[in-house]
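One structure below.
For this view, one protein chain was removed and the others were kept in their places.
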Amino acid sequence: MTSAALDPLAWLILLPMFWATLAFVLGLGRGAWLAIIGIALQLGLALALAGRLLAGGVPVHPVGGWGAPLGIDLAVDGLAATMLLLTQAVALPLAVYARSYFTGDSSERRFFWPLVGFLLAAMNALFVSADLFNLYVTLELLGLAAVGLVAAGGKVGQTAAALRYLLSTLVGSGAYLLGVAMIYGAYGSVSLSTLAPLVDRQAPAAVHLAAGLMLVGLTVKTALFPFHFWLPPAHGGAPAPVSALLSALVVKASYYLILRLWLGILAPLLAPGAAIAWLAGLLGCGAILWGSFKAIGTPNLKMLVAYSTVAQIGYLFIVFPLLGRTSPGDAALQGSVLHAVAHALAKSAMFTAAGVLVKATGQETIDGLAGVATRLPLTLFAFALAGVTLMGLPPSAGFLAKWLLLGAAIGQGQWLLVAVIVAGGLLAAAYVFRVLRHAFLPAPVAVSSRPVPRMLEWVAFGLAASSVLLGLRGMEILRLLAAGGSS
Amino acid sequence: MTTGMIFAGSGAILFAMGVAGVLLPTHLLRKILAFNIMGSGAFLVLVGLGQRSGEPDPVPQAMVLTGIVVAVAATALALALARRLQRLTGRMELPPEAERD
Partner (left out) sequence: MKRIAGAAVMLSAGILAMALVVSMFELPPPAVRLPQMVQEKLPQSGVEHPVTAVLLNFRGYDTLLEVAVLLLALLGMLAGERPRPAAPDRAPTDPVLPGLTRFLVPLMGLTAVYLLWAGAHRPGGAFQAAAVLAAAAVLLHLTDLLPAWTSLRLRLRTGLAGGLLVFITVAAWLLGEGRLLQYPVAHAGSLILFIEVALTISLGLILAGLFLFLPDDDERRR
């Protein structure tokens, strides 16, 4: 049984939990190298898992050896493998960034590494879990880790943001849990593989209600408009590495679960083009317009990036009315997953770049950026490159994602969605250029610039460059997504 | 009607009351209490529906034990944050949303 001993599926959860706990024992603020080595190993594990999947394996790990429905199964398909790979690949540069970002005994740093370790463990556990109740526990683990990271600053704004975030995420998981309870009552199991053949269109009304509760709960956690109110202060007020982790990865985790349920056990309940699919799609449109509008208007640089996240989440939900009608439905799914990947890279680049700019100028406002074009050209270039991805210009991964989404929308004659997808790209250009324009203004006479570690600039640039260059490697991602029988 | 169904029905009502309770009041302690009522409602549904045939089902009972511990953890964190907010602002309420805009 030596193959089981090295099963990447189990180690992707155990490893981050282990180094997180160890970092806590090591002491306040310690554990940076432990974390970086740990995440590098996790990246290797995720790659091994993806390789196994592409080679035709279907990795399943029955925890405790019992197997569903008595025990809990872990399982990986193309979608899960893509998310696992994305999470470790974005977390590694962010960990390197965070090590240089936190200086001295700042309060944000004291529990940063344990909290990040548990955050990653929670996400990995969520991606591979095939059990509805276990998924609830991973959701709570993820929520508490994220709230802890937001609260770590200890100031009024951060505490209020953390509390607002906590209450929203708890209501969301509460609704999800009630849905799970109803499902267990209806079928006597919470295992996805056991439930899949049992749920059909003639399911009792309680199951439909349960599906609604679970989806609404997860939508609140994903901060889809109009449930987005908690996101901008939480993401905008946290330190840059935390903002990047939350915006790039954490909101994608609950979105992943929506996709997993929508395409999986809930699929028989949802007729193609059902009212709930259109509701999700229209709220997505609302998110794109409202988030962009707020991003164009806010005076604060990090709030601009946070509102941009609100807008970009909208694209993830536009896919639902397009899913599963005809074969182009697949293109819509590919487009939305690719968008999640592109946005994760671009948004982590934007927040890390914004962190550098705020650190260097000592100001959080966009007006305070005047003159940075000459002093921090690399960082500004990173911000602009990330903007290219958000706007959806070729050859970025954002372009490929929008291209697939547009193709699906045009193919099905959904002109409203086509219009919003195009408008969203133009609006993204508006808020990105707003930042660039201020950066190129001449610096005021008495301006003082603080030195910033070069490592911070290079991480931001690396993330931004990969978000653009990934467009050239988009086919590999789509191949992984299709592996293992998903979609 | 078995006792299981009475529990499940009361759980559903408690859950709905809890949701309204989280959304409506502005006082943080009441919001946190309402969240706990909401959670208890979901737990009652889980256990109640599980044993509606009359025989006890250990699986949802174990799940609820897990859920209670998670709820305790979340409540403790929420209370600690609410206390910190009160120490900093003197009020047991969330400041208005548009503050940072």
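Think of it as A and B in the order they're written, each chain with its own count starting at 1.
Note that in this section contacts are C-beta pairs under 8 Å (C-beta built on N, C-alpha and C of every residue); 3 or more make two chains touch, one makes a residue touch a chain.
Everything quoted here is computed from the prediction, not taken from an experiment.
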item	value
Contact set of the excluded chain (shown chains only)	A, B
Residue in contact with the excluded chain [from A:Ala206, A:Leu289, A:Leu378 or A:Val422]	A:Ala206
Contacting the left-out chain in the complete assembly, out of A:Thr21, A:Ser100 or A:Ser449	A:Thr21
Candidate in contact with the missing chain, chosen from A:Leu198, A:Ala443 or A:Ala482	A:Leu198
Residues of chain A in contact with the chain not shown	1, 4-5, 7, 10-11, 14, 17-18, 21-22, 24-25, 27-28, 61-66, 69-72, 74, 107-108, 110-111, 114-115, 118, 121-122, 125, 133-134, 137-138, 140-141, 144-145, 147-149, 151-154, 158-159, 162, 178, 182, 184-189, 194, 198, 204-206, 208-209
Contacts of chain B with the absent chain, listed as residue ranges	5, 8-9, 12-13, 15-17, 19-20, 23-24, 45, 49, 52-53, 55-59, 61-63, 65-66, 69-70, 72-74, 76-77, 80-81, 83-84, 87
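Just so it is clear, only the chains that are shown with their structure count from here on.
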item	value
Centroid spacing, where centroids are CA-atom means, of chain A and chain B in whole angstrom	26
Of chain A, residues touching chain B in the complex	133, 136-137, 140, 143-144, 147-148, 151, 154-157, 159-160, 162-164, 166-167, 170-171, 174-175, 177-178, 180-182, 184-186, 188, 190, 229, 232-233, 236-237, 298, 300, 303
Sites on chain B touched by chain A in the complex	8, 11, 15, 18-19, 22, 28, 31-32, 35, 38-39, 41-43, 45-46, 48-50, 52, 59-60, 63, 66-67, 70, 73-74, 77-78, 81-82, 84-85, 88-89, 94-95, 97, 99-101
